[in-house]
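Written out below as structure tokens is the structure these notes cover.
One protein chain is absent from this view; the other protein chains keep their places.
Coming up: chain A.
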Amino acid sequence: MAGLDLVPRMARYLDKHLIFPLLEHVQQQGIYAEEDILKAQFDLLQKTKLIDSAIEKYKAIHKTEDVPEALKNQRQDVVLQLKALKADCKQLLTVIEDPSLSKIKVEGESREKSAQAYREALVSLKEKHNIIPEHVEALYKYAKLYFECGNYGMVEGSDKMGAAEFLPIYRMLTADPNSENAFSALWGKLASEILLGKWEEAADDLRTLREAIDTKHWSNPLQQLEQRTWLVHWSLFVYFKPEASKLSNSRSEVIDLFFSPPYLQTIQTNCSHILRYLAAAVITNPRRRNALKDLVRIIQQEHHTYRDPITEFVECLLVNYDFDSAQEKLRQCEKLLASDYFLQGLSEEFIQNARLFIFETYCRIHQCIDISMLADKLNMGQEEAELWIVNLIRNARLDAKIDSEKHHVIMGSTKPSVYQQVCTKTKSLCFRSYVLAGNFTKQRSKYDREDDM
């Protein structure tokens, strides 16, 4: 099982703080030795400023109550730093805490409008209070330190501001919105939101960040690739962690994101293990069946660099039409899904969809199927299977009849006539040409206008 665990592969592309939930998860799964995980956590904590947690871990590892001096000193240092930075941006903090601002936030009706108003008020206050760029930069550092200390942002029921609040303010006030710091602020905000579990905000941040990465000018394409790789990994939190009810929408989004050419490239060059999540997203999203073809292609292309039960399942089913091994793989998938941090919640949905998937494919090439065999294949009892098929037929998703005497499912004729085929093939042509023509005229008129000018 350890071989299938992706934490070591993914950790490279995650923020230190984002690794903790993953580590905690593997700790529960018991894939690795307890001590190793504790040690990894401790090492990780030492690199952050979460000194209190580090001290706890230290105690857990060494099973003592004594805390080394070094850690204590570190704690002292962090506190001092925090104080110093707070002093630096005190002036700005007073502005931020200005009641007029919070009022805007509360009163604002639509989010966009309020954001706009907020920004205007902030800028005017900034001028009023004579805030200089140094203050703004200090705010960035302050926010960063806040984040490193685990003070990610406002938690429900408390008024204390955290990194998630400071960073957007920094971005609004900073002189150069394209600077490195402003860019880092975006990442910081996203990380904070993720850690706070505010998925909607996080999704917004993700979109902003994606845009920023795409539009920013990179001197080295490698850097851009790196950034995209990070984004791909971070997005897993945003798209797979929210509760199941909100998932379906985000899963569509993740398919869109991963299949967009630049990100597809990123996945193929840098992190083919993401294919697991992409495959899972596609399978659990019956509305995106058309993405399957692409998925199969990519999995085949990458099958020499990455394979796990999920991609193998897709391969067995859609490349080899080997239903027995697909079944076998599905069983493995079940275990895998349960142990994967991001896919935990999807497990059941995945299995259901995969089953349906097998069945559909099976039906496409068969005209007569034995129900008992099918039940076996679908991992169900015979009665259950019959019921399931009946349901499918009733929902008109399947053109079939059941021969209850022989326990057979008899498929309706799947072969459309030639005329029908021609019709289906040409059906969309009209519309597509129309769109094309529309686009063309639109563009031509644009050019004409340019010419006129």
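By definition in this document, a contact is a pair of C-beta atoms (placed from the backbone, for glycine too) under 8 Å apart; a residue touches a chain by one contact, two chains touch by 3 or more; residues count from 1.
Basically, contacts and distances are computed from a predicted model.
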Name of the absent chain as recorded in UniProt (options "Eukaryotic translation initiation factor 3 subunit C", "Histidine-containing phosphotransfer protein", "Mitochondrial import inner membrane translocase subunit" or "RBR-type E3 ubiquitin transferase"): "Eukaryotic translation initiation factor 3 subunit C"
Residue in contact with the excluded chain [from A:121, A:356, A:373 or A:392]: A:373
Touching residue (missing chain; options A:301, A:352 or A:445): A:301
Option touching the unshown chain, where A:249, A:269 or A:445 are the choices: A:269
Candidate in contact with the missing chain, chosen from A:38, A:60, A:225 or A:356: A:225
Chain A residues that touch the omitted chain in the full complex: 220-222, 224-225, 228, 261-262, 264-266, 268-269, 297, 301, 304-305, 320-322, 324, 361, 364-370, 373, 406, 408, 411, 413-415, 417-418, 421-422, 425-426, 429, 432-433, 436-437, 439-440, 443, 447
